[in-house]
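Of the protein chains in this complex, all but one are displayed in their positions.
Per-chain numbering from 1; labels A and B assigned in written order.
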Amino acid sequence: MSITIANKSAPFAHGVSSVRKTMFLVLLALTPATLFNLYLFGWPAIMLFTVTVAACLIVEAGCLSLAGKPVMATLADCSALLTGWLLAMSLPPWAPWWLGVIGAVFAIAMAKHSFGGLGQNVFNPAMVGRTVLLISFPVAMTTWIVPYPLFSAGAPGFIDALAITFGGQMPDAVSSASALGHIKTELSRHIPVIQSMADVPGLTDMLLGYRAGSMGETSAILILAGGLFLMYKRIISWHIPLSVMGGLFVMASIFHLVDPAKFASGTFHLVSGATFLGAFFIATDYVTSPVTRTGQLIFGVGCGVLIWLIRTFAGYPEGVAFAVLLMNALTPIIDQYTRPRAFGRNRKGEPLPLEKRP
Amino acid sequence: MAQYKTIVKDGLWENNGVFAMLLGLCPAMAMTGTATNALGMGLATAAVMAASSMLVGMFRNQITQEVRIPVFILVVASMVTLVDLFMNAWMHELYKVLGMFIPLIVSNCLPLARLEAFAGKNSTLPSLMDGLFMGLGFTIALTMIGAVREIVGTGTLFADASLLFGPAFKVMETRLLPEDTGILMMILPPGGFLVLGLLVVGKRILDVRAGKAIQMGGAHSAA
Partner (left out) sequence: MKKQRTFSHGLILGAFCLGFGIVLAYSDHITVDDIKAAALQDRLNSLGQVIPASIHDNNLVDDAMVMNNQGDQEITVYRATKDGKVTGLAYEIFGVGYAGKIKLMLGIDTEGKVLGVRVLAHKETPGLGDKMEVKKTDWILKFDGLSLGNPPVEKWKVKKDGGQFDYWAGATITPRGIVNAIRNGLELFAANKEKMMDMNAPKAEPNKGGH
């Protein structure tokens, strides 16, 4: 926080930013990646996406009317839409519909409205929804599929898709492990990373998104583009995304140098999983991240290190959601210790002594 | 008689140890994965509470102000040990599930809180009643938490009840949802917190509907 602002004086112009406009821009930034993924995973993904977003909106409306708040006006701020959108992007694309609905209930009702609604929640709603689903339905939440683009050979048609999303008839043959999951399983059988890396898609494919994973995990490059767009529009600053990716990259690289057989490289960690989505769209949530720049850097590095720790040592192959939630819990403390100095006062809040200028 | 009516009502619902006072949260979280375990733990706690409240009520004139806390702890710890021994010897199946948690009743602050707040100031019979019904209220609360967690988490209710209480209780075992459909998180630790929170909200809503002022008795002394 620089204090150069002091040389401006009233009257101030009205800022054009509002919750609605911010949310809208975030959605806009997410759109290319989403469209690409919906194309990549076909009708079942489109249905799951629709159901999840609709469920979030309905739960939001229900909670608002229960709490006696204006329903339509608040719905129009698009925050529930964004939560549903992010939640849908964190699900396996061919997951059954009820996964989206249960996730929506936990994300909106539990994580957001039981704390008092938008701006009051401690934890990122979409990530709470995803985490609840992951620990409750580990099988359904880790059944990844290889991409079957719309209209390509072997892709399910509209009717088949209905059976997949609503009938729970998952074809056996198409499931595939995500890259992170694959390396984890292979390591548990004592197969070194170097060897198992041969089976995962190459870096270019990973970057472009032609691989198994949740909707938000694939197409890293489009997510990255969306994130850069948000930075350009000054919706988010560089602090959180860069420190998340930096923390992850540095940790992974150091350990990769020490023992390449056991630890995947930093670059692999960056492009795999939900790193970009997490760094640009999830960790940067205004409500649940620190206010000051220093705080944001601490928060981001914490996220990055935790992501690496969880991916490497914990039971689950992907750790973005857990890492962000853990750092969310620390946000109030980070804010407490990185409170900026008020103008004219020292850090303890006492007025600065007057000095005679020469 | 009116006094006993209040004791019963307070213990079972109005001033319920878990839902109103938020005491004894450690067993209320750890032992409520299934309704059966919750019921067993609740009953064991109720036995300890009834016995220790009665004893303290009986000897309240001998227990001086200065040594009351050590004596209370001594009473509770002794009762817990007795329950532990008797259960191990004569209710072994139940003991195998709850055994690990029986010693935890000592650290449950609800028995101690009732000794301090009630039994130390009242005569034998009311103390016994208070201990018993506070304990039963605790049992009800635990069983409710356990039932919700079990139904949502695994789709069963009172699973393995016959294993614990005898074959006659086989009728209690029900399956409400098909196999493998539960929300697994509910029987894991986070589920305990969520369900407790929701049930406390439920009780508050009922209290507000009934026009009662909400009081937070003893909420500051966590278990």
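A few points about this structure:
In this section, contacts are C-beta pairs under 8 Å (C-beta built on N, C-alpha and C of every residue); 3 or more make two chains touch, one makes a residue touch a chain.
All values reported here derive from a predicted model rather than from experimental measurement.
The missing chain lies against subunit B, touching residues 33, 59, 62-64, 66-67, 70-71, 74-75, 78, 81-82, 85-86, 88-90, 92, 95-96, 153-154, 180, 182, 184, 187-188.
As a working rule, only the chains that are shown with their structure count from here on.
Look at where the CA atoms of subunit A average out and do the same for subunit B: the two points lie 41 Å apart. Those residues of subunit B whose C-beta lies close enough to touch subunit A in the complex are 182-186, 188, 190, 194, 197.
Of all the residues in subunit A, the ones that touch subunit B in their complex are 102, 110, 114, 132, 135-138.
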